[in-house]
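Just passing along the structure, written as structure tokens.
Take a look at chain A:
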Amino acid sequence: MSLLKWIRAKSPWILHFNTGGCNGCDIELLAAFTPRFDVERFGILLQGSPRHADILAVTGPVTLQVRERLIRIYEQMPEPKYVLAVGSCACSGAPFKDCYNVIGGVDKVLPVDAYVPGCPPKPEAIIDGIVKLIQKIEEGGTCEKRR
Partner candidate 1 sequence: MRREDRIVTKLREKLKEKIITINVPRERRIFIHIKPDALRESIKFLRDIGFRHISTITGVDTGDSIELIYHLALDGSIELSLKLKVQKDDHKVPTITDIIPGVVLYEREVHEMFGVNFEGHPDLSPLILPEGWPRNIYPLRKKYTLEHLRNSIFKEEDEK
Partner candidate 2 sequence: MKTSKDLIAYNDLKRRIIDPGFCNLCGACESACPIHALKIENRRLNYTHNCADFMDFCSICYDICPFTEALLFETLGFVANAPNRAEGIGYYRRMLLAQAVDKKLRDLSHSGGVVTALLMHAIKTGFIDSAITSEREKETSIEIRPLLSLVPDDLLSTVDYEYFPSSVAMAFGKAVHEYGKTKIAFVGTPCHVRAIRKLEAWEHKIMNSLRIVIGLTCLWSFSLPELTRFLKERYGIEAGDILRIDMDGKYKVSLKNGKVAAISIPEIKAHTLSICRMCEDFTSELADISVGGAHPLKDWSTVIIRTEIGEEIFEEAVKADVIRTRKIEEEPNVYAHFVRMSFLKRKYATEEVERRKKHGEPVPPISIRLREFLPREINLLSSLKAEHIMTKNVITVTPETTLEGLLAIMTRYHHTGYPIVDDEGKLLGIVTFDDISKVLPSKRGGVLVREVAHSKIVTAHPDSSLMEIYEKMIQHKIGKIIIVDRKDHRKLLGIITKTDIMHVLKWPMKKLV
């Protein structure tokens, strides 16, 4: 069991999904994978398919159209899965929370394991969030599933 945990913590693969944000967090998340910050040091890879991913990094407020898709992607991820809300919009909806086509933060739709506020968070802040999430994985804590 502890071996499994160890394996999980050493190579969490990330699936990035923009739920309707402004791109700011997207480019910062991407920047975290480039040489300057290089989160691949932690064994983290950016994955294209939800089937391969452990962590779903969500940026942007959840819009009405994207909600169903977000849930679908989440459902396709194998257990155990973790959700990282990147940016203030993903955390709470921030300036868009009263817009007519926005549901709000990611936690209105999915259970979120770690929040990284910031508009956008610096790549360092995103790494900080990922590291904190990895700590959570090491401890073996998974979020209670709710819908």
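These made the cut because all candidates are chains of the complex that A comes from, given by their letters.
Keep this in mind: a contact is a pair of C-beta atoms (placed from the backbone, for glycine too) under 8 Å apart; a residue touches a chain by one contact, two chains touch by 3 or more; residues count from 1.
Small disclaimer: the values here were computed from a predicted structure and weren't measured.
Trainee: Out of 1 or 2, which chain touches chain A when the complex is considered as a whole?
Mentor: Among 1 or 2, only candidate 1 touches chain A here.
Trainee: Taking the complex as given, what residues does chain A use to touch candidate 1?
Mentor: Where chain A meets candidate 1, its residues are 64-65, 98-101, 103.
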